[in-house]
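Remarks on the structure that follows.
One protein chain omitted, others in place.
Presenting chain A:
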Amino acid sequence: MKNEVENVQIGNKKVSYKDLISKLGPLLALIVLMIFVTVLNPGFISPHNILNLLRQVSTNALIAFGMTFVIITGGIDLSVGSTLALSSALTAGMIVSGLDPILAMVAGVAIGFVLGAVNGLLITKGRMAPFIATLATMTIFRGLTLVYTDGNPITGIGDSFIFKYMGRGYLFGIPFPVVLMLVCFALLFMLLHKMTFGRKTFAIGGNEKAAYIAGIKSDRIKIMIYAISGMMASIAGIIITSRLNSAQPTAGTSYEMDAIASVVLGGTSLSGGRGRIVGTLIGALIIGTLNNGLNLLGVSSFYQQVVKGIVIIIAVLIDRKK
């Protein structure tokens, strides 16, 4: 009896070798990739390019953070790109019609939250498979965007300092989108790994029935998770709209793919129950490095897609081997 209790305490510090590999694998891959690109083109590692890369990564990373929660529950959110477009268009529309930009942005994020909650409701109360539900809302949200914009970009957003700052500003020399990404990362990291909400998220992904019987309101948690995913997409939308100084009806097209790829590259299991948001950040950086690096190396954008796909396959194959 006494022995067992001691074992419990001593054993707690043990970290298995296998665990270590799976935790450090994505980071290792990122470092190797960065060295590889730097060797071929030293310009890659310049501070200017790195900040540029981080800014490019920020929108995908924001979406992927939300997607991490979704995928840990065993779900998927295909509608993020369309959510981004619809909330951006509505935000831009509100600013154009004279609403205070700050209020318009808050409303835009709230719209993203609501659109995500609609997904959550369809999946929980409507008992639809996440893939089907978000596939449907993906086209619905995109369609609504086209209806609202009549297929044209919304311009004339004006010169509001705060709105320009969202996509184009710098804080202590760091692009504001990067700051925003890091703040969101910190908050969502806490939510996922340090708070009961995250614990419930993992429990649902691990075994939803057992979680429900243990008193977890799985429907409510899942609705929240899809709402967060929608909200993150709309935050990414604000950055993009600010950068382009216009809302494009086709904004965010196929962004769900990069987001899902980032989550998977980061070691989160598509079957749910396992995952880390740090991994997703690294996954987003891997994809960003590929895009940025292949550009620097002058690889045609057609080939870039092929390379990106191959990298995903290799990463997943290595992950399976473990």
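Please note the rule applied: a contact is a pair of C-beta atoms (placed from the backbone, for glycine too) under 8 Å apart; a residue touches a chain by one contact, two chains touch by 3 or more; residues count from 1.
Basically, contacts and distances are computed from a predicted model.
Only one chain is not pictured, and the protein name UniProt records for it, out of "Ribose ABC transporter ATP-binding protein", "RsbT co-antagonist protein RsbR", "Cytochrome b/b6 N-terminal region profile domain-containing protein" or "Glutamate synthase [NADPH] putative GlxC chain", is "Ribose ABC transporter ATP-binding protein".
Looking at A:A214, A:L297 or A:I313, the residue that reaches the missing chain in the full complex is A:A214. The residue from A:M195, A:L297 or A:I313 that touches the chain not shown here is A:M195.
Touch with the chain omitted from the figure is made, among A:V37, A:A117, A:A203 or A:A259, by A:A203. Although one chain is not displayed, chain A still touches it through residues 1, 4-5, 7-12, 14, 190, 194-196, 199-200, 202-203, 206-207, 209-217, 273-274.
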